[in-house]
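Of the protein chains in this complex, one is absent; all others appear in place.
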Amino acid sequence: MHHSIEIEQLYYSYPDGHQALRGVSLHIEPCEKVALVGPNGAGKSTLILHLNGILSGNGRVRVAGLPVVKENLGKIRARVGLVFQNPDDQLFSPTVYDDVAFGPIYQGLPPDEVRQRVEKALAVVNMSDYLQRVSHHLSVGEKKRIAIATVLSMDPEILVLDEPTAGLDPRARRSLIKLLDNLDITMLVSSHDMLMVRELFPRMVVMDNGSIVADGPTQELMANEALLKAHGLEAP
Amino acid sequence: MHVHFLDPYRPGHSSIHQLDARVKFILTLAFILTTALTPIGAWPIYILLLAWAIIVEILSELGVGFVLRRAVLALPFVLAALPVIFTVPGAALLSLSIGPWALTITLPGAERFISIALKSWISVQMAIVLAATTSFPDLLTAMRAIKVPRLLVAVFGLMWRYLFVLVDEALRLMRARLSRSGESDREDLKSGGALIWRAKVAGGMAGSLFLRALERSDRIYMTMLARGYDGEVRAAPLPPLSRRDWLTLWLCLGLLFAILVGAALF
Partner (left out) sequence: MLLSPFLSPQPMHIPDGFLSPLVSILLWVFSVLAIAYSLKRVNEDLGERQVPLMGVLAAAIFAGQMLNFTVAGGTSGHLMGAAIATILLGPWAAILVMTTVVGVQALIFQDGGLLALGANIFNMGVIGVATSYFVNRTIRRIAGERRWGVFLGGFLAAWVSIVLAALAVALQLSLSRTSPANIAIPAMAGIHALIGFGEGLITIGALALIYAARPDLLLSSKQRAVGGNALWVSGLAIALALAIASPLASSQPDGLEWVAEQQGFLDTARGPFYEIIPDYIFPGISNQAIATILAGVLGTLMVFGVSFAVAYSRRKRRLNEVRQSR
């Protein structure tokens, strides 16, 4: 069985010369749930964008058994569901249905299968009644769930979320946590929400300044106050 | 994301950078007008104008290579003028035979084509220098100085203020679309969707961009009101030009006029 995510010595500089990743190595097993924490600007989003080849730096990245190279990008994008921080960027169709159907239609699935996929994905995020709603008018929490549905409809092997609880009110946050808890799928989630990290993720990876500075059981790392403090984090 | 790479302005302290934006703006326009007025085939005048452009590039410390590279890349439009090498009547220069046909390049045709290409190339160099040595706020000042109405200048200013924000938004939308543009493992499926569907999706992205922009503009208006905006766009009075600026302005305008007279005699 392959690792779900294998990253070996990954370096990346933005076009303006800013070095955002400085030799990142990370291995994640299938069905593992891993939290990625670190201060703003640590490079979490940059790392995430390498998982489906939106960005490509120097180093080796394999996802779901495939090297992330140009020939594989189509297959990889179907296997990795990337949920961006701002759900508005992910919702660009008139109705919720159209947004969730994007992935399956792009893959060329026949219409009834598309419909099934959409209904199933919406059921998973508890939004079945929203099929014909207009994405634009939903609350942030609802948009977030729809954004997750837009990638679940692709039936991905790996779910990657960038700061999913940022900007949610307590109730929306709670229901999102419940949703993530119920999903049985490999998951890498970047977050500043240490309470959620402790609750959901057995393993935690700490990033700072473009490198991974700690990687281990969440329990242990959370107990290490000096480590957290050194990287601008707080134990819950 | 940061898209400041879009901004071609390169800060610096060269004499061109220090020249007042109003003077630069007017001289650039005058230079381009002079180039346009130069007749077809006035080769010595073109050389003069090109020399002028290169001197300005050297003075600007942008690097002649930088400007020339950009200028060449901005030039493919010349293909639109290519047919004139065959269609302007005159003495034959070269005959190309393709199968049963023969295309004849004429001397006046070639002259016209090369002149258009040169004029375009020389003009765009000056525009590049203007954009690379003048910050946008200074360009706005120059626009006010040539009496562009305040309201329009204010629209330009606000556009610039939000340009990078919205380009960023557009890039993020495309990123999100790309992330979900996957290929199934099933061999029988062809990915990509129908052309009309793809166009509609792009339209949806544009619509969402416009809608969010409209709503953002409402919020901006509120914050402007909250800061005491009463519907009048005000602007500080323009500072006077220095002696050096005046001198440069008149000297260059005089030289350009002399070149024009030369071109007319030619």
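As written, the chain order gives the labels A and B, with residue 1 at the start of each chain.
We take it that a contact is a pair of C-beta atoms (placed from the backbone, for glycine too) under 8 Å apart; a residue touches a chain by one contact, two chains touch by 3 or more.
This is a predicted model, so every value here is computed, not measured.
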For the chain that does not appear here, which of the shown chains does it touch in the whole complex?
A, B
From B:54, B:68 or B:84, the answer for touching the chain not displayed is B:84
Selected residue (touches chain absent from view) among A:134, A:195 or A:230
A:134
On chain B, where is the contact patch with the chain that was removed from view?
4-8, 28-29, 32-33, 35-37, 69-70, 73-77, 79-84, 86-87, 89, 100-104, 112, 116-124, 127-128, 130-131, 136, 139, 149, 151-152, 154-163, 165-167, 169-171, 173-175, 178, 192, 195-196, 198-211, 213-214, 216-218, 220-221, 224, 231-233
Chain A residues touching the chain left out here are 15-17, 54, 92-95, 134-137
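One rule holds in what follows: only the chains that are shown with their structure count from here on.
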List the centre-to-centre spacing of chain A and chain B in whole Å, with centres computed as mean CA coordinates.
40
Contacts from chain B onto chain A in the complex sit at residues 2, 4-5, 169, 172-173, 175-185, 189-193, 197, 201, 204-205, 207-208, 211-212
In the complex, the residues of chain A that touch chain B are 14-16, 49, 52, 54, 74-80, 82, 84, 86, 88-94, 98, 102-103, 105-109, 136, 150-151, 154
